[in-house]
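Every protein chain of the complex appears in place save one, which is left out.
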Amino acid sequence: MDYQMVPSICPYCGVGCGVLLEVIDGKLAGTLPLKTHPNNEGKLCIKGWNLHEHVVSDNRLLFPLVKEEGRFREVAWDEAIEISAKRLKAIIEEFGPDSVGVLTSAKMTNEANYLIQKFSRAAIGTNNVDHCARL
Amino acid sequence: MNMMHEIVKEWLEQEKIDLFIGYKVVDGHPLPCFFTRENIDDVDNLVESKARYPLEKIAAKVYSTHPEMKIGILARDCNQRALNVLYVWNQLDPEKIETVGINCCPSPAREHADCSYLEREPSGPLKTLIGIENNLKPEQAEVYSQEERFKRWSYEFEKCIKCYGCRNICPVCFCKECSLEHSDLIKKGELPVEIPIFHLVRAVHMAGRCIDCGLCEDACPANIPLRLLYREVNQITARLFDYRAGTDSGQSPFSILGENVTLEPMSL
Amino acid sequence: MTNSMKEFEDSGCIFVIGSNTTETHPIIAGRIMTAKEKGAKLIVADPRNIHLAEFADIVVHHRLGSDVALLNGMMHVIVKNGWHDDKHIEERTEGFSDLEEVLEDYTPKKVEAITGVGCVDIERMAEMYAGNHPAALLYAMGITQHTTGVDNVKSCCNLAMLCGNVGVRSGGVNPLRGQSNVQGACDMGGLPNVFPGYQPVADQTANEKFSNAWGKALPERAGLTLTDMVKGMGDGRIKALCVFGENPKLSDPDSGHLDHVLKKLDFLLVQDLYMTETAADADVFFAGASVAEEDGTYTNTERRCMRGNKAIDPLGKALPDWDIICRLSSAMGYAMDYSCPEEIFDEMTSLTPSYGGMTYERLGINGLQWPCPGKDHPGTPYLHKDNFSRGKGKFHAVKYLDPDEMPDEDYPFFLTTGRMFSHYHTGTMTRVSPHLHSEQKSGYIEVSPKDAGDMMLNDGENVRVLSRRGQIEVPVKITSRVGEGLLFSPFHFRENPINRLTNPAFDPIAKIPEFKVCAVKLEKIAE
Amino acid sequence: MKTDKFEPKIVAFMCNWCTYGAADLAGVSRMSYPPNIRPIRVMCSATVSPHYILRALQSGADGVFVGG
Partner (left out) sequence: MDKCIACGTCAQKCPKKVEDEYNEGLIKRKAIYVPYSQAVPLKYTIDKDYCIYFQKGKCRACEKLCPAKAINFEEKEKELILNVGSLILSPGFKSFDPSSYDAYSYARLSNVVTSMEFERILSATGPFMGHLSRPSDRKEPQKIAWIQCVGSRDLNTCNNGYCSSVCCMYAVKQTVIAGEHSKTPLDCAVFFMDMRTHGKDFDKYYENAGKAGVRFIRSRIHTVEPLPGSDDARIRYVTEDGSMEDEIFDMVVLSTGLEIDASIADLSERLGVELDKYRFTSTDAFHPVGTSIPGIYACGVFTGPKDIPGSVMEASAAACAASEKLSPVRNSNTRKFVAPPEVDVSAQTPRVGVFVCNCGTNIGGVVRVPEVAEYAGTLPNVVYVEENLFTCSQDTQDKMTDVIEKESLNRVVVAACTPRTHEALFQETLINAGLNKYLFEMANIRNHDSWVHADDPDAATEKAKDLVRMAVAKAALLSPLKQTDLSLSHDALVVGGGISGMTAALSLCKQGYHVHLVEKSDNLGGNGRKIYKTYSGEEVRPFIDALVKDIEAENLVTLHLGTSIANVDGFVGNFKTELKSGEFSETIEHGAVILATGAKESRPGEYLLGEHDAVVTHLEMDQLLRETSPKLEDAQNVVFIQCVGSRNDENPYCSKVCCTHSVESALALKRKNPDLNVYILYRDMRTYGKREDLYREAREIGVLFVRYSKEDKPVATADGEKVLVEFRDPLIDRRLAVKADILCLATAIISHRDRQLAQFFKVSMDSDGWFLEAHQKLRPVDFANDGVFLCGMAHYPKPIEESIAQAKAAASRATTVLSMDHIQVGGIVSYIAPELCSGCLGCISVCPFGAIDFDGEKRVAVVNQALCKGCGACAAACPSETPVLMGFNNDELYAQIKNALG
């Protein structure tokens, strides 16, 4: 029997409410408001209260896929990464780095965003990087 | 190491309990935490915590998957009342629970008032004018005329943003399916919630069940005086059935309506 | 946001324009109600009769896209009555006379004609906003998602500066960010023209700094915005697209067009949690991690950078987002070998002055509000306390322009879009969440009782909605939340993809599409 | 119903085994009572949960009668 309350941030709107993720035996079991968090002071909206549900949803896709002849196939990470790198490199080689666009995410962490723009600018070599702040 | 730490350690060591639910401070925030025999030194970090969480609800969650487990729990008066209610409704086995009591309570359900949970800030002027003050006692709310009362409560209900937090945090709400979410009973997908049925349905469910811990009101983003509402329905239950939730332990209010019932009709 | 959320509770006046706060930012709405109960005045300007309007001292329903006119009208009244803050204008701003000149023209009468808001209301709004200091102005996408989005924002700023509400506690101009880390994504340089911390790619010093730090020469020309990328995909300039955690097929305007251009790509890479509409078109799909499965920081609407902690291991074979990018980048020949997010964070802060003073340890649970330039800096609850970042605050003389598309005989209804309280963005996260899904299971279009009556529509009946760009079928919700001639529909629902109809015309500067206004017609579906 | 004065709308939950039958009998006996009641047959008054009463009042009933 293992039980943890992990403080984290609600992934929905821009308020950034403090939440406690309830983990029982390694499984995400619930969400509680972090009562002492300055942003929400122990309150949450309906989305925050249910945030664990989107994580444990049966709809989650939990492995990389590659499309072949119009159909997805489950593959290992190495293969997925390799195929993607090869395809991107070929396109960059043929059409130049500005033929690639990158959309980063307003739902991902700062760290991931930082890496994605770094990836675009340094690995691909393009400033074609944007996200859906406007949408 | 204080006495609380000693007791908990002793219980864990003597296998009187398998785990203890209390609080521990993480980055300046007190968080609910489990203390176990394997991490017995961690017990030194056990604190009472000013922030209150529904520990007994967590215990019930544990019980539902690990019914064999013996659970110790840090219990304020409110936790103790909640435990009693959960025993009544078969959500926890009193045989499996040991409590370390903390003597405190701001609820009229108990008299003494040295609780870390203090009275709320006094309400702002507008709330006094058109809403219901959170600190009002039921008798004080009764001075409003029926119409006035309805208007004031409607104002309070109007603010609801339908987070369901009052229910989610409630230590004595355990249903797998909640009437508040029956779309035929209460309209869905709209704000404000359907007034007043949303809050009255919840109030009906709190009758004979609410232990006046105040967690709902703490969690309410709209500052609705829910405690007062539930105190009102609880008073009716006490008057009609002589049943006080959380303090009358051992029997469900349904069992009171047992084989020999003489109900004197009384006006509400 | 220039200010912090908690400060609103002490505002003298809160002016909410273009934000359905109780539904999209409920916790902020709670603060607004607290402020109100403590004595603050509340003004709500929204084309719809939103829930928050029930608590407002003044509610106006201005015509869609007429924000500049409304704000100019208020300012006209303020200036005419001398309610503006002379001292503040004198000491802290420039360009007032240009503004004054433009405002001259926006008499209440004229504004009434444009916005449909009565002269008296305009005057009362002006008086209330100017007379209850400090006044906080809150807005959201209702202000920005217009072809005149930038103008709208400028007008908001004009109003705030005019009354000395910038650089003060409990005042300010406060855009409410719609997604958990929009602020962070912008701060981190997830934009085509800037590096992290809004350091322009075209700025040589900045470019050099990053080139050196990253060990590679970096392009100096600003890249394409998303809106331009769509164009690029259409004309063949963009051959490959990497989409990390977005679902543009549902979130972009005129999504029918996007549908079409995505198919033209040579390579589409999508990283997400679910098989989204966009992911379905992908060549490769990466299974990312959810908020509960990775460590990292998020920056909220009040610029507070906070730590999210990993609660569980990524489910299945999913990987943390940063790990996937490292692997991909390394495979592309640009090695990234971070061992943990903290290492990435430290590199980022070393290159980003406004985050410069932050470390994981300092952030703790409460986080820090940028600017936080030094290790001892406590963070910044509200901006522009003493100075604007550019020195003096600039008034922009902004004139009202019509939205790109106005109703006409063929398409007689205004349509606006937005969110509802239990769903979020394209619904990918909320519609798989049983409690949220059960609250609202399908899309809908709000129709006023009058219009519904005229068209003999019943509540819940499917109706066809058409614009110049496409058509969808969607159930009718008859409600007085919208007035005659106005329709509203949320965009969370793939079965009723309202963005098939919206207008891709965008703001020339911000490149933000005009989601909030387009012209449509309704057709009853024959049985 | 007549418009000139207040006519309450009353929802009546009637137990199939007693009240409903009694109301039938009132008909058989040609008793006369005001037409403001809308009866709903239930199998026992015990099944009339507070929710029914709240729902009736929320839907616009002026009064609720539970017979059983």
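Just a few scattered comments:
For reference, chains read A, B, C and D in written order, and residue numbers begin at 1 within each chain.
Everything below uses one rule, namely that a residue touches a chain if its C-beta (ideal position, glycine included) is under 8 Å from a C-beta of that chain, and two chains touch if they have at least 3 such contacts.
Note that the structure is a prediction, hence the values are computed from the model and not measured.
With respect to the full assembly, the chain omitted from this view is in touch with B, D. In the complete complex, the hidden chain is touched by one of B:89, B:144 or B:241, namely B:89. Residues of subunit D in touch with the missing chain: 1-2, 9, 11, 16, 20-21, 23-33, 35, 38-44, 46-52, 55-56, 59-61. By the touch rule set out above, subunit B reaches the unshown chain at residues 64, 89-91, 174-179, 182, 184-185, 205, 209, 252, 254-255, 257, 259-260.
Quick note on the criterion: only the chains that are shown with their structure count from here on.
Inter-chain centre distance (subunit C to subunit D, centres taken as mean C-alpha positions): 53 Å. Contact with two or more other chains is made by residues 26-29, 161-164, 221 of subunit B. Residue positions of subunit D with contacts to 2 or more other chains are absent.
Note for the complex: subunit C touches subunit B at residues 22-23, 26-27, 29-30, 33-34, 36-39, 51, 54-55, 364-366, 420-422, 435, 438-440, 444. Looking at the complex, you find that subunit B touches subunit D at residues 179, 185, 194, 196-197, 200-201, 204. Contact residues on subunit B toward subunit A in their complex (touch as defined above): 18-19, 26-34, 36, 51-53, 58, 61-62, 65-66, 69, 161-165, 168-169, 218-221.
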